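Just one protein chain is left out here, and the rest sit where they should.
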Amino acid sequence: MTVTVKLFGMLKTQLHHESELTVRLDQGCKVDDLIAAIQSMNPDVGDLLLKRKILVSVNHHIAHGETELTSADEIALLPPFSGGSCTSGERTSYVYR
Amino acid sequence: MTVTVKLFGMLKTQLHHESELTVRLDQGCKVDDLIAAIQSMNPDVGDLLLKRKILVSVNHHIAHGETELTSADEIALLPPFSGGSCTSGERTSYVYR
Amino acid sequence: MSTVDAEAMLVRVQRENFSIDEEINRVRNRSTRIGGIATFLGTARDRSEDRDVSRMTFEYYEGMAQKKLREIRDRALQDFDVIEVLVLHRYGEIDIGENIVLIVVGAMHRADAFKACKWCIDELKQITPIWKCEHTPDGQMWVEQHP
Partner (left out) sequence: MSTVDAEAMLVRVQRENFSIDEEINRVRNRSTRIGGIATFLGTARDRSEDRDVSRMTFEYYEGMAQKKLREIRDRALQDFDVIEVLVLHRYGEIDIGENIVLIVVGAMHRADAFKACKWCIDELKQITPIWKCEHTPDGQMWVEQHP
């Protein structure tokens, strides 16, 4: 099956300036399998997914590795959130757009 | 000498609906003497002054009993403040206007 | 507007209602370093303990009230890591739901803005010579609050 994965923020830059990614997976695949597939495409992004610095959402819920996927699911990769205003003493890291 | 004492809030009600009080005092009198004079005019208000539920201000500063008074001073009796909005779980007591 | 006039607008006791957008802009315009603005708006409730309230009247001590509000602003600016503070209280007759008091604090970091804003309104209630009279079905009463 083919799943479409939405990309946001710095991930669009890191994954070839696309806002969506299409990934071929076996029927009955899990989020862990999706992460492995992305790891082989882009090891940096794969590592951030494994460390859960980037999260996977399925149908607007944060998913864990065992969550099963279907081609009807709305899947997204979520880099660290940075909404709100810059009002705390946060460390900041940057990725060029 | 004669001093003029400004009245606010519930004190205007308690002291004959006047916004000022004129009190005759000896030269060199202190706030404690003013309180004694008010005590003889209105024991209820005098008691609240002695308990410091009502404060005396002299020239916009909260005064203590030993503060000396002159006829040029701006003197006021300040009942408990109730500015701001009614937003805490306060006990409230009332005096009819 | 001169600096003195702009500062005078940051501490006021006035009869008229105010626009919160306008008051926030006075604070915001003081510095582009501001990243968070905490605001407290006190409004007139229709209940006071177990009494219905239909309206209220605020009285203040002209001169001393403003002096105390300036003290509050100065101390907040000194004791907290904040950039600007505005303190505003109305007097006269105020209907249910209407604005009574406004504190606006601008800071680089939001935690400081919240802390200073809360301190200002707590302090205002303690030290500012302002008095509230509530209009109730039993008549008009001066309110004395015990924290």
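As written, the chains take the letters A, B and C, and residue 1 is the first residue of each chain.
Criterion: a contact is a pair of C-beta atoms (placed from the backbone, for glycine too) under 8 Å apart; a residue touches a chain by one contact, two chains touch by 3 or more.
Keep in mind that this is a model prediction, so the values were computed, not measured.
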item: Chains on display which the left-out chain touches in the complete complex; value: A, B, C
item: Candidates C:10, C:38 or C:65 - the one touching the absent chain; value: C:38
item: Interface with the unshown chain - residue positions in subunit A; value: 6, 8-10, 13, 57, 60, 74, 76, 78-88, 90-97
item: Absent-chain interface as seen on subunit B, which is shown; value: 85-89
item: Interface with the unshown chain - residue positions in subunit C; value: 19-21, 24, 28-29, 32-47, 96-97, 108, 110-111, 113-114, 117-118, 121
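Criterion: only the chains that are shown with their structure count from here on.
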item: Arrangement of touching chains [line / ring / star / complete / other]; value: line
item: Averaged-CA centre spacing for the pair subunit C and subunit A, given as whole angstrom; value: 47
item: Subunit A and subunit B: spacing of chain centres that average the CA atoms, whole Å; value: 69
item: Residues of subunit C whose C-beta touches two or more other chains; value: none
